[in-house]
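Right, I'll just put the structure down here and ask away after.
Only one protein chain is missing; all other protein chains are in place.
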Amino acid sequence: MSVRTDAFLLRERKALRKKRLRNIRPASFFVLPGLILACVFVLYPMFFNIRISFSNYQIVQRNIIFTGLDNYIALFTERGDRLFLAMRNNFLYAVVTTPFIILFGLLFAVMVNSLKRGGVFFRTCFYLPVITSWVIVGNVFAYMFNAGQAGLMNYLLKDVLGLLPAYVPWLQRTWTANLVIWLLGIWKNIGWSMIIYLAGLQGISNDLYEASSIEGANKFQQFWKITFPLLKSTTFYVLVNMVIGAFNVFIQVYMLTGGNPRGTTSVLQYLLYDKAFNLFEFGQGAAIGMITAILILVTTVVLNKVFRTEGGKAE
Amino acid sequence: MKILKRVPFWIILMITVVIFITPFLFMVSNSFEEFSYVLPTPPRILPSRISFEAYEHVLTQSVLPRAAFNSVVITLCTAFFTVLVSSLSAYGFARIDFLGREVLFKIYLATLMLPGFLNIIPQFLVLQGIGTSETGLIGTKPGLILLYVGTGICGNTFFLRGHMAALPKELEEAVLIDGGGHFTTFFKVMLPLALPSISTLAIFCLQGTWEEFFSAKVILGGVQNNITLPVMIQSLKGAHATRWEWIFAASILAQIPMILLFAAFQKRFVVSGLAEGSVKA
Partner (left out) sequence: MKKLFSLLLALAMLISLCAAAGAEGVTTITFWHTYGDQETPILDEVLIPMFEAANPDIKVDAVRQSGDFNQMVVTALGTGVVPDIARVDITKTSAYAKLGGIIAMDELDGFAALKDAVLEGPLSTNVWNGHYYGLPLNTNCKAAVINLEQMKALGFDGAPATMEEFIAACKEKAPGEFKLNVSGVGDWDLYPYFWLFGGVLTDEGFTKASGYLDSEASVNAIKAILQMHDDGVFTIRDVDGTPDAWDGINSQYAMFFEGPWYPFSEGIVPAQIPTYNGITASVVGGENIVIFEGSKNKEAAFRFLQFMLSEEAQLELLKVGVIPTLKSLVENEAVTADPKWSVYMKQLESAKSRIPTPQASTVEQLWSDAMNMIFLEGADVQETLTNTAAEIDIELAK
């Protein structure tokens, strides 16, 4: 490396910088409308929340009194360990629902993709839960998992199929209620993952399958050797989305259990809602928001490390 | 022979579908019933009668028609402005190499991590500050539309940027040589080429807006005339007891447009639009 090339590189870099600086003008026409909206509706509220999380916020008077780490300390030392229960449930939700969503999404996508006719019908059926409002599916699930005989599940499992010895109070017990929350999450999201996989399948050329059939590979081998590896990046996309989604679970809990009994079915977003809107602890609510953000950040970084490096670059 | 081999496959598929849409079948059959606040035991899987009383009730005795109108207006406007603003900004990020681009984009990405939940109070304050009256845009459709477009902007920009960045560079160079600017490139080259992904975005946006409950409740909940369908459906829940058949009937009515929309556009826009870019990136 001679001095001359160094100087050349430096000059090059300066020129580039100048060009990039000049480019701000034309870029601003495109970027600015979005940026203004993002600042107003996303960034400003974000900084507002960070500040509130370190304060006692009196909402009517709009007083913001700095209290340091008080909100965080209060959350971590609270009786009943509500924060930890909520975190546990978020993690469980991610661990339990994501594999099912990926597995069934892929399965349905492959099934639907192999259809010569009726594709529209099946796709729409599997996608139905995705396009149905949470308010609606929440109501339906609450009704289906009603305690006692009025609930469809109890009726089917005990009276019709005889699988249960007694009616189950699904939504009133910690683990059955969590199960219903997971079920709803899985059911609502499978269609989404199916669509993403369908899109991924469009990119796989038919030649590969034809070649392998000539070599005598059966359907299963084809799936494991061709389809699945080629959909790796799609799987990663679904995985990241579902895991981040797991930290934003709210409406299931809000409509099905309200975190009962004793916060054991609660999740972070529900706890946030409860703190802010029922108990008027806005500072603690904001602190929960911050804690969630950190958890999501850490989880995403870990996922990237673990899954991206595993089989080389997933792209 | 070949047909026979497909039979088990079809049986499995049909069973899966039936299990999958049970909640909907249950909702439909119960919307024909009359509960008078008491749930039937055992629950009715098949309707005991076919009656449209509940539908008639929600169509004539409730604000459902009004709410449906509001939902349509809000959803269409949101999708339109979302597509406009995010495709502009995605173009900026994808095709113009300006100073600070990477930092800004990272900030956009970072905001996607944050739960958007508690933001509702500061967002509300912002909307209140727009305009001259005391309440600003609170309780108005433009207010909610602005909020939807604003909160979605980071994610949507991210979505479209991937697609636009994947398009070959030569395209716009040709335009630049012909003396056109970014403006021409955007409208003449980029928009047509990115149309599949833009349509996908539009459809996802339509769906997301149509079903959104929480912000709609907070921003419009105080003005009966402006409420949207999800808010209206939830308000059918009584303080002490609920007429489930009304909720179910209203829910089904509210779902029909989205089902039609998806059935009509799924193959063309949703699947192929997603296949274009970002999913694979």
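Worth pointing out:
Order of writing sets the chain letters: A and B. Residues in each chain are counted from 1.
Note that in this section a residue touches a chain if its C-beta (ideal position, glycine included) is under 8 Å from a C-beta of that chain, and two chains touch if they have at least 3 such contacts.
Predicted model only: the values in this text are computed from it and were never measured.
Between the chain not shown and the residues B:R66, B:K188 or B:K237, the one that touches is B:K237.
Annotation: of B:L76, B:A110 or B:I130, B:I130 touches the absent chain (contact as defined above). Only one of the listed residues, A:F29, A:Y44, A:F91 or A:Y209, touches the absent chain: A:F29. What chain A contributes to its contact with the hidden chain is residues 29, 32-33, 58-61, 79-80, 146-150, 166-170, 172-173, 260-262, 273, 276-280, 282. Although one chain is not displayed, its contacts with chain B can still be listed: residues 36-39, 41, 81, 84, 88, 120-121, 124-125, 128, 130-142, 146, 217-218, 221-224, 234-241, 243.
Criterion: only the chains that are shown with their structure count from here on.
With centres taken as mean Cα positions, chain B sits 16 Å from chain A.
Of all residues in chain B, only 9, 13, 16-17, 20-21, 23-24, 26-27, 30, 39-43, 45, 85-86, 88-89, 91-93, 96-101, 104, 107-108, 111-119, 121-123, 126, 146-147, 149-151, 153-154, 157, 181-183, 186, 207, 210-211, 213-214, 229-230, 233-234, 237, 244, 247-248, 251, 254-255, 258-259, 262-263, 266-267, 270-275, 279-281 touch chain A in the complex they form. Residues of chain A touching chain B in their complex: 17, 19-21, 23-24, 26-31, 33-35, 37-38, 40-46, 48-49, 52, 59, 108, 111, 119-120, 122-137, 139-141, 143-144, 146, 148-152, 155, 159, 187, 190, 195-196, 198-200, 202-203, 233-234, 237, 244, 247-248, 250-251, 268-269, 272-273, 276, 282, 285-286, 289, 292-293, 296-297, 300, 315.
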